[in-house]
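Every protein chain of the complex appears in place save one, which is left out.
Let's turn to subunit A:
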Amino acid sequence: MSSHNESILREPLVTGKDITYAKVTDDILLPVENKPNKAWWIGFILAALGALLWVVSVGYTFWTGIGAWGLNKTVGWAWDITDFVWWVGIGHAGTLISAVLLLFRQNWRNSINRSAEAMTIFAVICAATYVVAHMGRPWLAYWIFPLPNQFGSLWVNFNSPLVWDAFAISTYFTVSLVFWYCGLLPDIASVRDRAAGLKRRIYSILSFGWNGSVKTWQRFEIVSLILAGISTPLVLSVHTIVSFDFATSVIPGWHTTIFPPYFVAGAIFSGFAMVQTLLLVMRKVLNFENYITMFHIESMNKIIMVTGSIVGIAYLTELFIAWYSGSEYEMYAFANRIAGPYWWAYWTMMTCNVISPQLFWFKKIRTSIPISWVLSIVVNIGMWFERFVIIVTSLHRDYIPSSWAMFYPTWVDVGIFVGSIGLFFTLFLLFLRFLPGIAVAEVKLLLKSASLQQKTKLVQEGHQDPEQVEFFRNSLTKYDSVTEQDIKALETK
C-alpha cells in the first residue's frame, strides 16, 4: 500500500502545506514549463563562456599536440590526469545516491537522485575528454578498443590497467545514462501530457510512449532495482580501476595496495561535496526547498564527514606504511610530499580533506546552508589537490636527481580545467531547463508516508506517544522550510 503510516520519529522528507500530487507536479515542472529566470540566464552565460574557453583550449591542444601543456620528460602526467580523476570521482556520488541508497531503501534519495545522476553523466563526459585529449592523436582514440585492424590483427594489451580503464569508464557512462534515462521516462511523460504543440511532440518522442500502466510500472521498478544492484559493484570497480592506473606501476608513492578503497572513499567524498554545491543553489533558485529539505542537506553532510574521515585515515596509513616498509624510495616520496617543494599542495590537501569535514561534527555547522556550501567547495578544492599531490609530487623527483623537475601549467592546462567546469555547468543548466530536476514520480511516493503534512495529521489524530511528538517537534526546528505555524500545529490536543 502506498500509505502505510511511517513513524513520526523519522524526520519528514517533504515539507510544506497543502501538498497534493498536483502541486508536486506543478512545483517541479515549473522551470521546465516556463521561461527561465534571470539567475538561470546569468549562470548559463557564465557557464557557456567557460565552455567556450574549453573548446578553444582543447582545440588548441588537438591542433598543436600535447606539447601545448606544461608537461616535461619527468612529469609526464599532470593536470590532465588530475582533472580526469577529479571528474570521475565527482561522478561517483550520483551513482551512489541512485543505486546504493536505493538498495538500502533510503527514501531521501528520491528527491536528489535525478540531479545527482545527471551530474554523474556530465562529470564523466568532462573526464572522458581528458583521456581523449591526452592521447595526442585523438583521431586514433578508437585504438584503445580491441577492433580488428590492419596490423594483422594486433590486439590491445589486456594486461594494462589503462585498457581496463577504457572499458570501465565507457561501461560506467553507458549504464549511468541508461539508468538515468529509464528513470526520466515517467517524468518526461508528465511534461508531455501537460504540454501542447511542438513541445508536446518533442517530449512525446523523448517519452518513448510511456503510459503508466500497471505492467509498465511493475517492470520499471524491477529494472530500477536490478540496475541499482549492478551499478553498485560497477561504481566501486570504476574507481578501483582508476586507482590501478597508478597502483600497478612501480613508482614510489603510487605502488600501494591501499589505493582502491582509498580512491573509492575519496570519490564519494568529492562527489557528495559537488552534489551539495549544486543542490544548495538549485533548491534556492528553483524554489525546491520543500523537496530538498534540511534533512537531505544534513544527511549529505554526514556522508561527507564519514568519507572524509576514511580518506584521512587512508592518508595516515599511507604515511605509516611508507615508514614501516623500510623502503628508502617510498620514504623519500612521502617526505618529499610533506616537506618538499610541493609542501603547500600537500598541506592544502590535508587541511581541506581531513580537517574541514570534521567541522560537520557540530550540528550547527551541519545544518547551516552557507557554511555547508563553502565547505563543499573547500572539499572539492582539497580533492583536486589530492590528485595533484599523488600524481605530480610522485613524479617530479625521479630516481636520478639530474632529471628532477617542477611542473608549471600553461594557459592551455588552466583553460582546459576551467573550461571543463564551464562545460559541466552548461550541461547541468540545460538539464534543469529541459528536464525535471527532481524525480516527480518518486517524490509522489513519499507524499502519503514521509511528508510533514501526513505526519502532522497523524499527530493531530492523537494516539501518538507524547515523548515522540516532542522529539518530532524538536527535530523540525532545523528545517528552513518549516514555519513556526507548522510546528505549532503539532501542539494541538
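In this text, a contact is a pair of C-beta atoms (placed from the backbone, for glycine too) under 8 Å apart; a residue touches a chain by one contact, two chains touch by 3 or more; residues count from 1.
Note that in this section contacts and distances are computed from a predicted model.
Per its UniProt record, the hidden chain corresponds to "Quinol:cytochrome c oxidoreductase membrane protein" from the list "Ferric reductase like transmembrane component", "ABC transporter domain-containing protein", "Quinol:cytochrome c oxidoreductase membrane protein" or "Sporulation protein YqfD". Within the full complex, the residue among A:72, A:107 or A:237 touching the omitted chain is A:237. Interface note: of A:143, A:217, A:347 or A:434, the residue touching the hidden chain in the full complex is A:217. In the complete complex, the hidden chain is touched by one of A:98, A:190, A:309 or A:394, namely A:190.
The chain not shown here is touched by just one of A:77, A:143 or A:167, and that residue is A:167. Contact between subunit A and the absent chain runs through residues 1-3, 20-22, 25, 146, 152-159, 161, 163-164, 167-168, 171, 174-175, 178-179, 182, 185-186, 189-190, 192-194, 204-223, 226-227, 230, 233-234, 237, 241, 244, 440-442, 444-445, 448.
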